[in-house]
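Below is one structure, written out as structure tokens, with a few remarks after it.
The complex is shown incomplete by one protein chain, all other protein chains being positioned as in the whole.
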């Protein structure tokens, strides 16, 4: 591979400028996902003018838009962690199972009589970090491929959650904990706030410490990072722990939402949605530059798409097919070969239309 | 009779002319050595003649008939087989499977394993190999794997056999075994293209030599009629001539106490016991051909490869670096040879690339602010005259020379005690070449301690206080002070 011509190295999409502030500039990399989201929102507006209406009822905001945001909260949390893992060139398949485990831990603490809500939340977060640490150790110390390493807990995780729940759906009555899923602050549903808080915290951690730079460095060129003295093991450990933590928070939302822990269904297949969101946000699965904002845009695109499908009168059963076709399309757009083929096609069409114009002129 | 005739082969990569009108001719029953330093165009030429790559210009004739190669499979089917140094065969498959992959004899539509095993044993017997052909290839030594690869090529009725550095990881006995096979094949009329950087081997086995340099043809020579020194001269682009004197500006520098001392440092499989000293404020050059061990010294010093024996003393303390981070912590810096794989972090900006080493030393929790990074980057962009509109441009969009300057800036920013430069001017255009050289001289003038490898002898002569000459993975000579001249270095490299 090292004999490839230099051009081959430039296949990855390159952002023209390095957006390293807390807020991204609007350039090529950000344009397409944002454009896609705006387009979807516009379609929704046409289909149903009430889409953007937000009403305040009993001190809580209601409306389709709020609904989209609220429903996408768990995936958004997963996507934040997943973005970092993918940026290092890894992947975490276990986050859905982690949600189930964290939910089970919290539910059992509540049922078991732990009064302090802080203890319960801390317990859930701790279990998430622990699971992340297990994944991180397998990847960075044993050198197992991420997809394989995290597959282990994807398989075993739900079993562990069921074990904790002793096979039951453990329900609880706890207002403070339920607040995580259904509460609201100044009318804004708490899950949305939680996403914003986690986003802000991780964005600060990444961009205001050197961690973000190291994550991208390891993801772009692990070899060069080693020569530079970057501790890739610690970096990988960290991102898997963050992914575990995010998954645990998402699991708490899911549990609080139904006031119980359902080990079989909590977070089922959400890891795949999170990965899709990150990919739709334009990240390369090979690792490298990451943008939490773009991943969140990806999450909203997925969620809006479902809403759009419902609103447009297409039966919801078409949801999955449309989603998969969108994913294939986005993947193809990122493929250099497809770009080249499309370029050639456009050029061909242009020359044909020019020709036909010329023929007409002659006639 | 001419087996293979390439004439006027051209190959252009973006920004680089890899081959510029190269001719190459292979006769029946000869071993033809193809020589050249890094970037000479050897591997590109090999890829063109084996169908892995299509040339942009020129023509190719095989057995006096024009030939256009589209793929390696096509080359194989007409009788041109290649044995690569690294990507060899398939280690996970059995020896027999490797020999017959894609052309397995069948019986009733099923692969006839009995026959494959029998034929494999027979084929390998011709190569004096008596091994269990049902075992995976990976269970045998590299030497045997090479022979199996050659056997596959020959058994596919090859008339032309291209061997790309087949001896790089063999010991002396294995090399001899390989050479016996080559001579035997030669006597059967097979033409062999032999790429290596061991001059002893060139003289031991080849009939003719073609030398490339910077994508151009230097010449074709009869091995018997070409003295070693002349060959080295052709490869390095230097004719033996009156002493080219070294720049005088370095003479008045007083070298201090030893900064880096290697005492019989060896790395298993890549470096023989080597002793070397770099004093404070001294610039030491490492000369030698590709594969001589010059880069291996740099890698061992920087903790990329773990030394297997010997002692390394740095700044008065005995050290055993297990990874680059420890060497960096101790005050070392290395610009690696392979800039793309080990140097640049492609998609990141110039600013980030410069800041990374300093930041890695500081750790996670003491980040450089954007302003700090920007100031650092701007300072070095100005000082090293890095050609870029701003510091936010991704480094992969710069030219090779400017990338190298960014890497230099990255390490200068860490204020290292010893700067190790492994081929700092490789793959760099002429303008940047001169600037990097000027920079190195300037660093020498400022009293920086340097350890520099280069295949450009005049560079080494220009700034080195001392030149260590490497050959066959060990140090063979050390030239100091007034003695340093291109001729002396070339003699030391060529000595048998």
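Things to note:
Residue numbering begins at 1 within each chain, and the chains themselves are lettered A and B in the order written.
Just so it is clear, a residue touches a chain if its C-beta (ideal position, glycine included) is under 8 Å from a C-beta of that chain, and two chains touch if they have at least 3 such contacts.
One rule holds for everything that comes next: contacts and distances are computed from a predicted model.
Its record in UniProt calls the unshown chain "Galactofuranose ABC transporter, permease protein YjfF", which is the match among "Galactofuranose ABC transporter, permease protein YjfF", "Phenylacetate-CoA oxygenase subunit PaaC", "histidine kinase" or "Ion-translocating oxidoreductase complex subunit B". Although it is not drawn, the missing chain touches A, B when the whole complex is taken into account. The chain omitted from view is touched by exactly one of B:90, B:128, B:204 or B:434, namely B:90.
One of A:47, A:156, A:169 or A:234 touches the chain omitted from the figure, and that residue is A:156. Touching the missing chain, out of B:138, B:188 or B:309, is residue B:138.
Along chain A, the points of touch with the absent chain fall at residues 1, 91, 142-145, 147-149, 151-160, 162-163, 166-167, 263, 272, 275-276, 279, 285, 317-325, 327-328, 331-332, 335-338.
Against the chain not shown here, chain B presents residues 52, 72-73, 76, 82, 84, 87-93, 97, 101-102, 104, 110-111, 113, 135-136, 138-142, 268-269.
As a convention for this text, only the chains that are shown with their structure count from here on.
Separating the CA-averaged centres of chain A and chain B is a span of 43 Å. The touching residues of chain A, when paired with chain B in their complex, are 2-3, 5-7, 9-10, 12, 14-15, 17-18, 20-21, 208-211, 213-214, 216-217, 220-221, 223-231, 288-289.
Against chain A, in their complex, chain B makes its touches with residues 13-16, 18, 43-44, 47, 302, 304, 323-325, 328-329, 334, 336, 338, 340-349, 351-352, 355-357, 359-368, 370, 392-394, 396-397, 400, 410.
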